[in-house]
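Omission of a single protein chain aside, the complex is shown with its protein chains in their original locations.
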């Protein structure tokens, strides 16, 4: 079904590739093909391109290029961090801590370690999704070998107090990993002042290509490889490099640094217009996540009495693309663990909806949503037994 | 340094991306961007593209589409096979067997399991690099939980008797994995008649893009994920899909199927011209690998008395790109484990050189090599103390 | 939403017979918003024992809404006995199939209808 207007507000799931990144990639999908491990001219060119990208990615977070390990996405970077760091510190203990609102690539990696005999402790969060620093401190043990707390949560936008958390871990000498995938294009990061030992990046969330990510690991911290093989990436990650993808991520990282202020201001404008406009037009809609400490692009809500998939489908019919954390929209048919951890009641979490803005969006997009979304909510509520009950009870 | 002619004979390391694959990828690096997990129109389109690619890859090896797990390269597929299958059969035993000439992504994955307490047995090979089927049979145990033997070795070209080996494993009910990365574009594969339970593919060795691979796993065989996260790839591999890359691999797989006969005939012609021509022009040059049971694109030799890197550099100056298995050309500074397993003496292995042909090569390329290479060998031999000794001893 | 058939999308987009029946002869509620889907069916039975009116309210995904709509269409005008023969699988079939993961949790329409009929029969028995 084609609609008059296409308003893409699911940039968290996928976003348009930066034309500059695409242009930089194309030669490596064409005549500049090469393997960075090769010792001839073509290999040299590929290697130089990869090393330039590494420098650009490092520059985004204030790191040294040789501390960057390229991976195939944020998920691999998170798995490498969680599994690789714990495997490297096996002798020091078996206790790991991750926040309750981590992305599944951290959370499920930690769960798989739990099955192997590690002890996992989830750091609880408050109603805004911010971790409880007191709990972090009190749950930490002498045999804790890893703490992982994300820089910001993509689903609800909440920014975590990572510097403070890392400081608590540092007092105990425990390696601290932070997943900056959702944040890196929008929050200035300096790994030194942040005080972390490892940090995850994902290319697609920097508006770079899918299929690339990176893990930064502070020099001296041992990481056991996840992908054994050749000695690529300093022996920490085998396999032929995705040269074009890495080059694209490099450009995206550079542009993220250059355009961060401007982009964030733009995104924040759109976000705030929706956050102000939607509850003004629709009753019983609640912002999820922290009202202030939140990612510039994230406007996430729960809409009472209705379920997310229906909203998605009807919005799609109006040309608006969004996502939801409802059970029905997850392929695993489970409600959002993030909303659950924040104490959102399950029936309310079913009404989750996420508008994720990208640089290409405009205020007209917000206006369009504010025009087409309220009737959709109304329509679904008219069908909802919960809404009927609510109306009756209210009298 | 630019030379009159560029003769690229390192297609095993990297090869020109098929224009058809590139053309199919470009929309997904542009306006067709999307995340296959999204429930709106854009997500649908991305998902359909990935599923079409899955069908194409499956068709190349006679498998069912839902048995294909996309990975980020052959290395990840091999790691997933070796680690995932053993983890899935942990209760049945701790003994694993891989051939001595496997790619590092199998061999080092197996070594990492060894460190975790598994017992690893390397299946020995003969002077041509073919595994010893008798040894395979006699070394297999009641607690063997995985056998992995590659379909063909990229370094020396030798094709393994995989159907026979898989049959031996099947008698014992042991899961059999084969790494078909180097072979899949050139040998017809039908997983049913091959009798294997898992099979690795690499996109770049199908002339598709770098940064994609696939593992086929027979329905019913348990594989524990390597990348925990979302429920992508049927819950067996988390992480946002590299849509463009997967699409490119799909096209490459389809073209591999369509063009296999024609391509192989072409490559075989080039290969045989070099295999016949080189020893006719240079003394003390020996073909490595099996003379008949070998990949159509592989012409690998050892050149006595000299070392590989010197040959590479001087050939590069003449515009010819090749690779070598010598210690000096490996970043780990170790000689080829493949040549070692075949019983090639170390000083001879130092003179390893691999010419790997691709569809774009011509007989003129072979002629050019036959013209420029002999003087290079001569020049390095004139510098070589080993050659001086040899001449003296010969008198 | 390529996961849904055209029939599902049609019923989801234009659900038939949505609503409540104030003086329903039978009401059936199944599901639970906590699990994702919840449906309330209302029926009105005429003198010949036929379902003269079938209405519902549904909280849930596209499939749940389409299932409710389809069930209401299938049931309307049927006798009690006939309506009791409507099964989950029959509904899914009429809808041109449902995604595997929606077969169990969202396909509650027939159950809700049967509950409404039971409610009707129970009330009638008490009369």
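Order of writing sets the labels: A, B and C. Residues in every chain begin at 1.
By definition in this document, a contact is a pair of C-beta atoms (placed from the backbone, for glycine too) under 8 Å apart; a residue touches a chain by one contact, two chains touch by 3 or more.
All of these numbers come straight from a predicted model, not from anything done at the bench.
Touch with the chain that is not drawn comes from one residue among B:306, B:322 or B:341, which is B:306. Summary of contacts with the chain left out: across B:212, B:327 or B:377, the touching residue is B:327.
Those residues of chain B that touch the chain absent from the view are 305-307, 309-310, 313-314, 316-317, 326-329, 331, 333, 335, 346-347, 350, 382-386, 388.
Following the convention adopted for this analysis, only the chains that are shown with their structure count from here on.
Chain centre most remote from that of chain B: C (centre = mean of CA atoms). Here the chain pair with the top count of touching C-beta pairs is A-B.
Chain A has the Cα centre that lies closest to the mean of all protein Cα atoms in view. In this assembly, the C-alpha centroid of chain A lies 34 Å from the C-alpha centroid of chain B. Separating the centre of chain B from that of chain C, both taken as means of CA atoms, is a distance of 56 Å. Averaged Cα coordinates give chain A a centre that lies 40 Å from the centre of chain C. Those residues of chain A in touch with two or more other chains are numbered 309, 313, 316, 329, 331. In chain C, 1 are the positions where the chain touches two or more neighbouring chains simultaneously.
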